[in-house]
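Omission of a single protein chain aside, the complex is shown with its protein chains in their original locations.
Should a chain be cited, it is by its letter among A and B, assigned in written order, with residues numbered from 1 in that chain.
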Amino acid sequence: MTLLHLELLSAALFAIGLYGFLARRNAVLLLMSVELMLNAVNINLVAFAVFLDPARLLGQVIVVFVITIAAAEVGLALAIILRLYRNRSTANVDEIDLMKW
Amino acid sequence: MTPSLIALAFLAALALGGGLGVVISRNVVYAALFLLVSLGAVAGLYLLLLTEFLALVQVLIYGGAVVIVIVFALMLTRLQDFAKTRDHHQWPLGLAAALAVLGLLAATFVVFQPAVHPLQSTGIQELGNELFVRWALPFEIASLVLLVALIGALIISRADRGE
Partner (left out) sequence: MAAALVISALGLLGLVAFITALVAGGLAALAAVGGLLAMFVFLAAVVLSLVWLERKYLGRLQMRMGPMRVGPFGLLQPVADAAKLVLKEDVTPAWVDRWLFWTAPLLLFLPSYLLWVAVPFGPGLVLRDLDLGLLYIVALSVVGIVGILMAGWGSANKYGMLGSLRSAAQLVSYEVPVIIVALTVAMMAGSLNLSQIVEAQRPVPYAVVQPLALFLFLLAGLAEVGRTPFDIYHAESEVMGGPYVEYSGAHWAVFYLAEYVNTFLVAVMVTLLFLGGWKGPGLPPVLWFLLKAYLVVGFIFWFRGTFPRLRIDQLMALGWKALVPLSFVNLVLTSIYLFYGWPWWGMSLISLAILAALGYGIHRQAAARKPAITLVPAVEVRSAR
């Protein structure tokens, strides 16, 4: 198991998340794609920390922060989606295209 | 074919397969389950890299909170009405963009290969020391971010009181 394997895995997962983010129209599915991208970045950071850093600490600390912020973001984004669903009765981001009318 | 390579192959297949399931699946609840599988595989990868604390935090927060909240939101927005979701009609462009990013990243990683040192386990005491001593300020700010997100979510999702 080398650094290259993990880097390629994280790049592939990031690409999958990016495709999901661009191609999906449901707001919750967009959020799930964002989670995939964040996880890809986390794998990359941990791989760098474990293979390159003599103290193996910096990458892990950053990953802890990324996981925390991702959890906060998911909570807030889902609250917004629920609110949008209540007001516009749709979760399709294509149909949420007007400000107040 | 060392055991760790086989384990890496298995976990990578699970993570990528789960990710593909999230972005391709027609049924939103299946997509949430695929996300759980993918995040669990990533936790397994952290175990393989001997960062056990991160693996457990990943399972706890992603598997146990994020996925639950996502499924909650799916159930509350009655998305069984959207059980057959359609993708954007410009999805080939998205595919091209994703492949371009993948190509760029892969090329960069293959070209720049730094010298690595062998795997070693990290003690949780060292991690805690680093987190609370050198990174104390970002830690406090992260807790503030969580508080703001909590209050914001409460305010946004509260029922209208005659606005």
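Following the convention adopted for this analysis, a contact is a pair of C-beta atoms (placed from the backbone, for glycine too) under 8 Å apart; a residue touches a chain by one contact, two chains touch by 3 or more.
The structure displayed is predicted, hence computed values, not measured ones.
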Visible partners of the omitted chain are B
Out of B:63, B:138 or B:152, only one touches the absent chain, namely B:63
For subunit B, residues touching the missing partner are 1, 3, 6-7, 9-10, 13-14, 17, 29-30, 33, 36, 52-53, 56-57, 59-60, 63-65, 67-68, 71-72, 75-76, 124
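Quick note on the criterion: only the chains that are shown with their structure count from here on.
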Whole-Å distance, C-alpha centre of subunit A to that of subunit B, is 6
Residue positions on subunit A within touch of subunit B in the complex are 1-9, 11-26, 28-29, 31-33, 35-36, 39, 42-43, 46-47, 49-52, 54-58, 60-61, 63-65, 67-76, 78-83, 85, 91-92, 94
In the complex, the residues of subunit B that touch subunit A are 2, 4-5, 8, 12, 15-16, 19-20, 22-23, 28, 31-32, 35, 38-39, 42, 45-46, 48-51, 53-54, 57-58, 61-62, 65-66, 69-70, 72-74, 76-77, 79, 82, 85-88, 90-91, 93-95, 97-99, 101-102, 105-106, 109-110, 113-114, 116-117, 119-120, 122, 126-127, 130-131, 135, 138-139, 142, 145-146, 148-150, 152-154, 156-157
